[in-house]
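One chain of protein is taken out of this complex; the other chains stay put.
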Amino acid sequence: MRLEVQLEPTSEQEEMRRAVREFCTREVTIERLLEWERLGSGVDARIAQAVAELGWIGLGLPVAKGGSGASLLDVAHLVEECARGLLPRPLLSRLRGALGLAWLAPESPQLAAVARGERSVTLALDEPDARSPAAWRTAAAPDGRSINGVKGYVVDAAAADLHLVGLGRAEGLSNEPRFALIDRGGPGVSIEPLLAFGNDPQAHVTYRDAPVLEWLDGGPGFADWQRRQVALALAEMVGGMAAAIDATLAWVKEREQFGQKIAIFQAVRHQVADMGIRFTSARHLAWQAISRLQSGSLGETDFESAVVWVGQSFKQICWTAHHLHGGAGFVVEHPLRFHSERAQSLCIRWTPEAPMLARIAATMLD
Amino acid sequence: MRLEVQLEPTSEQEEMRRAVREFCTREVTIERLLEWERLGSGVDARIAQAVAELGWIGLGLPVAKGGSGASLLDVAHLVEECARGLLPRPLLSRLRGALGLAWLAPESPQLAAVARGERSVTLALDEPDARSPAAWRTAAAPDGRSINGVKGYVVDAAAADLHLVGLGRAEGLSNEPRFALIDRGGPGVSIEPLLAFGNDPQAHVTYRDAPVLEWLDGGPGFADWQRRQVALALAEMVGGMAAAIDATLAWVKEREQFGQKIAIFQAVRHQVADMGIRFTSARHLAWQAISRLQSGSLGETDFESAVVWVGQSFKQICWTAHHLHGGAGFVVEHPLRFHSERAQSLCIRWTPEAPMLARIAATMLD
Amino acid sequence: MDYELSPRERAWRDEVRGFIAEHVDERLVDETRLRGNEGRGPEAQRFLDALRARGWDRIAFPVESGGLGKTAVEQWLFIDQIETAGAPMLPLTFTSVAPTILRIGTDQQRQEWLPRIQRGEVDFALGYSESEAGTDLASLRTRANLDGDHWVVNGQKMWNTMAHTATHNWLAVRTEPDAPKHKGISMIIVPMDAPGVSVQPIQVWPGLRTNAVFFDNVRVPRDYLMGERGLGFYYAAMALNFERLSIGSAGMARRIFDALVRDVRERVVDGQPLRENPWVRDRLARLRVELDAARLLALEVAIRLDKGEVPAAASSMAKACVSELAQRVADTGCEILGLDGQLHAEEPGAPVKGRLQWLYRLSPMLAFGGGTNEVQRDIIGFMGYGLPRK
Partner (left out) sequence: MDYELSPRERAWRDEVRGFIAEHVDERLVDETRLRGNEGRGPEAQRFLDALRARGWDRIAFPVESGGLGKTAVEQWLFIDQIETAGAPMLPLTFTSVAPTILRIGTDQQRQEWLPRIQRGEVDFALGYSESEAGTDLASLRTRANLDGDHWVVNGQKMWNTMAHTATHNWLAVRTEPDAPKHKGISMIIVPMDAPGVSVQPIQVWPGLRTNAVFFDNVRVPRDYLMGERGLGFYYAAMALNFERLSIGSAGMARRIFDALVRDVRERVVDGQPLRENPWVRDRLARLRVELDAARLLALEVAIRLDKGEVPAAASSMAKACVSELAQRVADTGCEILGLDGQLHAEEPGAPVKGRLQWLYRLSPMLAFGGGTNEVQRDIIGFMGYGLPRK
């Protein structure tokens, strides 16, 4: 397999990528992105329906539940291409939620409906002031059939049918996080939408004696579950970087200033080269981490280095892309700014560098 | 005063600078630098004598002791220009040592000979594994008239007549460091020269019941003493940066590749611009810190920011200068590499960024 | 303050501080932030009136022209204090257009325009850029042809910020089509309510509005052309020179940084005070060093202006340095605030009033706008270090 996993996808993967590219070119126009942004939901029902019918949300779900049983690697190919084509973020969140549920509970009775696209899942993990699972305070109610707590910045909270809610260890039977699956439309769930940066609808959600559909154990595999979630973000980020570079290349070859294409200026060329160096190395680290995560062969710092480098590179590449685009890329109608928002928003949520750097240091020094 | 302290020196300061430039152009040739390097002493007696006779070592010493009573600012002007002209480092060390003694003990009976250039002083501060004064272990012997301990990386140790040795607090009458002035030629002093980077002769020095000529208290002004010593390094570094930039400008305007002056290449021009931005801002921070140190009006992070920025910028500027010089600046006969060695050597000794960043963070956050 | 201010400068700074303490409150700061480019709100109007009452709208005017005769350093102190307080900057009408008219206008033009500016009846948008002439101003195509006693203006301006709230446009137009590119441009004033002027909004990423403005056979009186025909390129450069003090100011980045620091001091994440996190401490300390450094580049610009120089290289240094630093402040700041840092200014409880994510969106413009940083670095090389052009 080796690097070919990335440089040469399998024909099925290539096929899937092509389908995504065509879909996004046709359906994810800038006019619609602006419209979805205005809606506040980030997506409309028609496109959500179309994506569900294409089977993308269920791609990585078990075959027994009607999914395609695809590997993490296959899903990453899909996600990268979706991100490149600016597929609305709530849809990527639903894909993420579906996988999150399937990875915890491949036997969950909800999965069949999720695979059919009839129900959607979102993750409710972070809490105001608590990002580490060890600090979560949302917990089972004394009745043992419902939960209480507040989750923050839940993406797609108002639209997703099911909330996969992370519970604090404090109440714990286990030492690993436990999850509760909650019906968003059920009693005790109140959703407070937020005006937030990043072009994905977010909300604070309060669960007050909210009945639990299913209890799920994080179990000893929880760290791996977390890494897989981050891996999806890495694939998203690689796709976004690729799009930012493509747009920049097209622009600098086209735009003229001082009587010549700006690509002729060495300073412009060298900024493109630096984008290329960062993109290429970040993409390799991302795909190395994803493929080794799948094969269970992660080396010492493979995952952590990928997280740090991809997360920082995406922001950096977007900034250079904006710089080289000048005013033309700065209007709200330009796709570039959607990528740039995702760069920062994904980084904040999935790839902050501080904890990864701390882990790398601990690996080397402690 | 304001910025003019830097942009427009007083006529005396300008006079002094001109004298230094002329002296260095005439006396500090590359052939001699190479010869002094071979000697291992970093300087020869003739040039040391000449500098002493010019009164530069005694510039900042009290008039009552035969010095010129110049201010820290005056001395900084001198030092900057000396560094720019690559005056041998042992001589700058002697200037530093003389001031170090005078700032601690303006009444010291040794100062007159120091001002006349008959005796020289070096600082013996750091110990193997102990850089913070709080961790120094060198201490007074039980007889109260001599000291015991080991000092590391003492510059010019074998040539300087007097060692100004910092003592640990452990033995302390006072809570601030105390110093002992030791006759290098006296009993109990053994000097082990080191092969070290940085073009200044260094040695480990062991004091075994070494008799003390004078005891000196660091007193509550010790923090200020330390900052003044660092300030001298800042001036040195600004001088070195200026020289590296001058050399680079001359070279890129001269050197041709691909049929044109390399200064024509935008990538070269922009590297020069970046050197300029760093140099200009670093120089301002340095001179602001020096002048406020003198006037006792240091603001919140004036000193710490100057230390971090100057220290890192000098190394960065030297690296770019080497890069733009290519092979021509890489031969041992090129002055540039002397500046680059000083950049790293000064940074290691006087401007490591970690403690300064920690202090800035504490100022802002604690 | 920096490199010890003179007693006169210190007195002036204290006077400005006193004024700010009296006239800048949270309502003004909030209004300024939330309005963006949507014109002055009531708080800003009150603030501007108070400034005018002191004659501070003419801070850059020489005493003999009714101004305060402040030095560039004093003006910079003023700008720095205003920016640090988060109050609205003096409009470019006062700081760039009026001083230019003062220098290039005929007696009649000065008498016509300066008192109206002073009374607040006239408010300019600055119309230089076009879609094909951004950094390369000399390539502009909007033209004005003389027809009897009137100029007839045709063409289109881009990034014409404030055009929808201004009363007049300070327009660079081509009047001499046969002259070399740089020599064919003039400065002309066009009232925004003149027939044939239409304004089309352009929304940009940080949530600000700018405009494309179209001129379709717009007629303006002959003497609305300011100064001499064909010298517009140089007049624009002159106006730019008046802006140099604010272009390279680190005040805004510093204000947002300081607010970030205040937030971090109080913030608790996962039960731990965020200020104890070594990564946060290191990153904030490094940014503080860079902010301290950048600030002095702006001061150098002021000092050089006071010496009568055109500090092209110094102001290019300040501009390039500050704009790129603002990006690092935003980038690191967003990561430090984490998920909370995503909240928009309008969301109650948004930390640092949503300024970090806003600065993240704004900062690219700081680097490509006002002359791209590539051009700034070219200027540093050419003007600052005498590097050859060919």
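Per-chain numbering from 1; labels A, B and C assigned in written order.
Heads up, the rule we're going with is that a residue touches a chain if its C-beta (ideal position, glycine included) is under 8 Å from a C-beta of that chain, and two chains touch if they have at least 3 such contacts.
Predicted model only: the values in this text are computed from it and were never measured.
*Asks:* Looking at the whole complex, which of A:Q13, A:S93, A:T301 or A:S340 touches the chain that is not displayed?
*Replies:* A:T301
*Asks:* Could you tell which one of B:C82, B:A157, B:I182 or B:V268 touches the chain left off the display?
*Replies:* Looking across B:C82, B:A157, B:I182 or B:V268, the contact with the absent chain belongs to B:V268.
*Asks:* Looking at the full complex, which residue from A:L39, A:A134, A:A223 or A:A273 touches the chain that isn't shown here?
*Replies:* Considering the complete complex, A:A273 is the one touching the chain left out.
*Asks:* Touch as defined at the start, partner being the missing chain; which of B:L39, B:A223, B:A250 or B:V332 qualifies?
*Replies:* B:V332
*Asks:* So which of B:R18, B:R46, B:R145 or B:H323 would be touching the chain we can't see?
*Replies:* If we include the chain that is not displayed, B:H323 is the one touching it.
*Asks:* Kindly note down the residues of subunit A that lie in touch with the hidden chain.
*Replies:* 1-7, 249, 252-253, 261, 263-264, 266, 269-270, 272-274, 276-277, 280-282, 284-285, 287-288, 291-292, 295, 297, 299, 301-302, 304-306, 308-309, 356-358, 360-361, 364-366
*Asks:* What is the set of subunit C residues that contact the non-displayed chain in the whole complex?
*Replies:* Touch set of subunit C with respect to the missing chain: 278-279, 281-282.
*Asks:* For the chain that got dropped from the picture, name the residues of subunit B it touches.
*Replies:* Within subunit B, the residues touching the omitted chain are 126, 128-132, 134-135, 152-153, 194-198, 202, 256-259, 265, 267-268, 315, 319, 322-328, 330-332, 337, 340-341, 344-345, 347-349, 352-354, 357-358.
Definition applied: only the chains that are shown with their structure count from here on.
*Asks:* List the centre-to-centre spacing of subunit A and subunit B in whole Å, with centres computed as mean CA coordinates.
*Replies:* That pair's centroid distance is 53 Å.
*Asks:* Nearest whole angstrom, what separates the Cα centre of subunit A from the Cα centre of subunit C?
*Replies:* Between these chains, centre-to-centre, one finds 38 Å.
*Asks:* What positions in subunit B touch 2 or more of the other chains?
*Replies:* Only 266, 270 qualify.
*Asks:* Quick check on subunit C: which residues sit in contact with 2+ other chains?
*Replies:* Subunit C, residues with two or more chain partners: 374, 377.
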